[in-house]
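Pasting a structure below so you can have a look.
Of the protein chains in this complex, all but one are displayed in their positions.
Every chain is named by a letter (A, B and C) in the order it is written, and numbering of its residues begins at 1.
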Amino acid sequence: MIRFNSDYQEGAHPRILQRMLQTNLEQHPGYGEDECCAEARAMIQRACEAPEVDVHFLVGGTQTNFTFLAAALRCYQGAVCADTAHIAVHETGSVEATGHKVITLPQRDGKITAAQVDECCLLHFSDGSHEHMVMPKVVYLSESTELGTVYTRAELTEMRAVCDKWKLWLYVDGARLGYAMASEACDVDLPFLARTADAFYIGGTKQGALFGEALVIVNDALKPDFRYVLKQKGGMLAKGWLLGIQFSELFRDGLYFELSDHAQALAMRLKAALTEWNVPFLVDSPTNQQFPVLPDAVLDALAEKYSFSEQQRVDATHRAVRFCTSWATQQAQLDALISDLRALLEA
Amino acid sequence: MIRFNSDYQEGAHPRILQRMLQTNLEQHPGYGEDECCAEARAMIQRACEAPEVDVHFLVGGTQTNFTFLAAALRCYQGAVCADTAHIAVHETGSVEATGHKVITLPQRDGKITAAQVDECCLLHFSDGSHEHMVMPKVVYLSESTELGTVYTRAELTEMRAVCDKWKLWLYVDGARLGYAMASEACDVDLPFLARTADAFYIGGTKQGALFGEALVIVNDALKPDFRYVLKQKGGMLAKGWLLGIQFSELFRDGLYFELSDHAQALAMRLKAALTEWNVPFLVDSPTNQQFPVLPDAVLDALAEKYSFSEQQRVDATHRAVRFCTSWATQQAQLDALISDLRALLEA
Amino acid sequence: MIRFNSDYQEGAHPRILQRMLQTNLEQHPGYGEDECCAEARAMIQRACEAPEVDVHFLVGGTQTNFTFLAAALRCYQGAVCADTAHIAVHETGSVEATGHKVITLPQRDGKITAAQVDECCLLHFSDGSHEHMVMPKVVYLSESTELGTVYTRAELTEMRAVCDKWKLWLYVDGARLGYAMASEACDVDLPFLARTADAFYIGGTKQGALFGEALVIVNDALKPDFRYVLKQKGGMLAKGWLLGIQFSELFRDGLYFELSDHAQALAMRLKAALTEWNVPFLVDSPTNQQFPVLPDAVLDALAEKYSFSEQQRVDATHRAVRFCTSWATQQAQLDALISDLRALLEA
Partner (left out) sequence: MIRFNSDYQEGAHPRILQRMLQTNLEQHPGYGEDECCAEARAMIQRACEAPEVDVHFLVGGTQTNFTFLAAALRCYQGAVCADTAHIAVHETGSVEATGHKVITLPQRDGKITAAQVDECCLLHFSDGSHEHMVMPKVVYLSESTELGTVYTRAELTEMRAVCDKWKLWLYVDGARLGYAMASEACDVDLPFLARTADAFYIGGTKQGALFGEALVIVNDALKPDFRYVLKQKGGMLAKGWLLGIQFSELFRDGLYFELSDHAQALAMRLKAALTEWNVPFLVDSPTNQQFPVLPDAVLDALAEKYSFSEQQRVDATHRAVRFCTSWATQQAQLDALISDLRALLEA
């Protein structure tokens, strides 16, 4: 079985494990107050060209999202996002469990627009009964989105303007941020993000780390006391240096970007092949998640050798599925997939 | 200014105030453990033909909804409702503030169908990642709905079957339950509701009481320890007998039904008049809330003398608005409204 | 049965019911945005000599406490109070239910001292692991306390200084504020409180209203958006003017203070009688709650005719109990109690 159903199915880049092994019996202070975290933090600040940002390391994405939102929101405020957003659908109501409504807007290709957020806020604040409704306060975006699409600089700049207009925080879930930035469709880089968002996280789990997400807090108003929330929500890893090690390896010599480029190149090869065979897509994704629409017969045969994610039924005989490439996908694995897919489609 | 914008703009039926006055200096035990509450409880049990139901008295509707839902749901469960539902839109995220997601389904005339709930549950429980999503556990309906429409016995019976199939609780928000039951379009009565729902509340605030809602808990599994939740959520009125007095007056000699009939008759007169004049409606409401679509000019002129609620803009020159009648609306007030409306429409 | 077990066992001062009756069919805007609330608000601002304070009207004390605390605290902050405090013991964890720890300090006569709070904060903020503990942010006091004792101006001034030192909010639960201010032991008045606390509430339920508490928010930082929280927590009464009517009657012509003085005079008569008979007290209370320690035999006999609250067992044959006087206690009721007590003690 070769697994293409997600991008978190292998361990970590060998360099990370190697360093863990080398430093295994060194003693460290706990809870992220160690030199490994300090080093990783400095590397991320440099990569963001933003020496003043705060960087916190957490274990997973769901945890990072609800911890940040719990810290950023007052009890009557909510987060605005696409109705396909991870926090809206696939985190078992973790944001609501901290007391906050997730306010969904209809997505298009997994994205929402500045105009939608503007209208949402206009409706809210101009309503005489606005105190009877949850106040929008955070815009939550994913880069890339659940459907593999990306926000451009122009789109994020517009969103920033709407956030300024209505005094919202702009937060970007970057579980797959590297894969997004590796795409030609995406002109966003870390310095731009650090100038534009109030906070965002750089995903590690899906991008070459064993586990871990680096939350970057840009806006000074969101910085104080964050470590209290981190501890309360279970996100302060006792052996915090394990996160420091991982992110410093990822950001040393550009490994993070290199791994992202690798996944991107493979995804584009798959996309090109499918396109050449006239296979339609659920959405035109420019990143490491590809959503072709394939005949049930092809998929059923394919499933004997490959795993992939079911996305949705399209018609009586076709389903949209998801193939992910990742930092760990091997050329040979992709070659095999492409070859088998071609054979099945031609059969 | 004559107010038609809601049905909670006057005090209480005089009989209620009279009894408060008469018993004012009598001493009572606190927190709803008094004889007035016992009497009201017994009267409601009789009206429901269900001597075994629990009846708790709370002050307001938002409070009743989130208190019941907090008691009924485990931390990973949510309530399914129409996207126009009061808990989804107009309670400032009070359900989320107790930790629970409100799962919305697209409404039609303010209602959702058993088929929609069935599909929602099927999607949830058949999904391999269902543990990553909030489990649907309560179906929340309003009788009548935010748009004045009603659920029939047939519809509620179907919804009950779906709830049984998926082990959901069926909960009915009856802020305007009397007005619903007074409508010819609604064949539901209290005994039916007590046989069909797991819990529901009989609204007092909009139906002739100063304030107060009577929560009826039918299902034995939902009964234990409810008073703890009542206290925790601020719903246990110190002078609980004030609620007992109000509900015993409302249910003595059928006053509750009589007041509902009064509002209904007036609403139907307004509806008939508007229909006669070919005024379109946003929705065909058979109850005390009417939503005509009227020219801006008419509404602006009308607003000098009457208040009504803005519902939504329909086109460049027309808006849908809401007129409510209530137990307190006087014939002369409605006559004036109809007469002025006619004059404006003819002008 | 004559009830002395609490101060919320009768309805309301007749003037309040009278005005409700007179205005019963007048129409009002909902949710506290009416002229009755505006009038009551202005009267309270005048009584506080503080025209700039915000005043919100809620239905009950538990609700007022958790609503204010939810609005004032970030998710990692807690409220510091006596281990006998109402929020710590008798509100079914309503503060915790909004996500916040109640940090208790050992009480003495129901009170805590500025020195205790200072030490608590010193321990917290000087601890290297302070992020692993809940940050103290509100000091919660009751005036008068659960044991009938009072804080003096000197004590509150000291507490204010400690709050300033550690950036805490000072909040005073005034469920029995009038009874406290009526005591010779208490030199606090409303203007002092409005200069000293960040927020406090003036109790209505136990002080002559049918129900209702007036929350006074002094500190500008706590004012914005409070009505959102009010709605979310179920504290925004639909017919808000009912609260406005009650507080404007209570503050018209000094009725609130007159009723408090009445209860105070009766309590002092009871205390004097018990003292004269050498009955010991659990605590030396200068207000309307008295806690004598009496032989079981006396209490058992007394219980046939009077109700009182059990406070705690003192030894094998004695219990401390609570007698409350209130705005509604009649001279004759107290005379009867004193006379029967004397007879039983002499027997």
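Here is the rule we go by: a residue touches a chain if its C-beta (ideal position, glycine included) is under 8 Å from a C-beta of that chain, and two chains touch if they have at least 3 such contacts.
Computed from a predicted structure; not experimentally measured.
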Option touching the unshown chain, where A:Q9, A:S129 or A:T275 are the choices: A:Q9
Please identify which residue in A:C81, A:A194 or A:L210 touches the non-displayed chain. A:L210
Pick from B:H90, B:R108, B:R153 or B:R227: which residue touches the chain that isn't shown? B:R227
Which chain A residues touch the hidden chain? 1-3, 6, 8-12, 14, 17, 20-21, 23-30, 59-63, 66-67, 91-94, 97-98, 205-206, 210-211, 228-229, 231-239, 242, 328
Contact set of chain B toward the excluded chain (per top definition): 70-71, 74-76, 98-99, 131-132, 135, 225, 227-232, 236
Residues on chain C that touch the omitted chain in the whole complex? 75-76, 78, 89-93, 96-102, 128-129, 131-134, 310
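Methods note: only the chains that are shown with their structure count from here on.
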Rounded to the nearest Å, the gap separating the Cα centres of chain A and chain C is 50
Hunt down the residues of chain A that sit against at least two other chains at once, touch-wise. 75-76, 98-99, 131-132
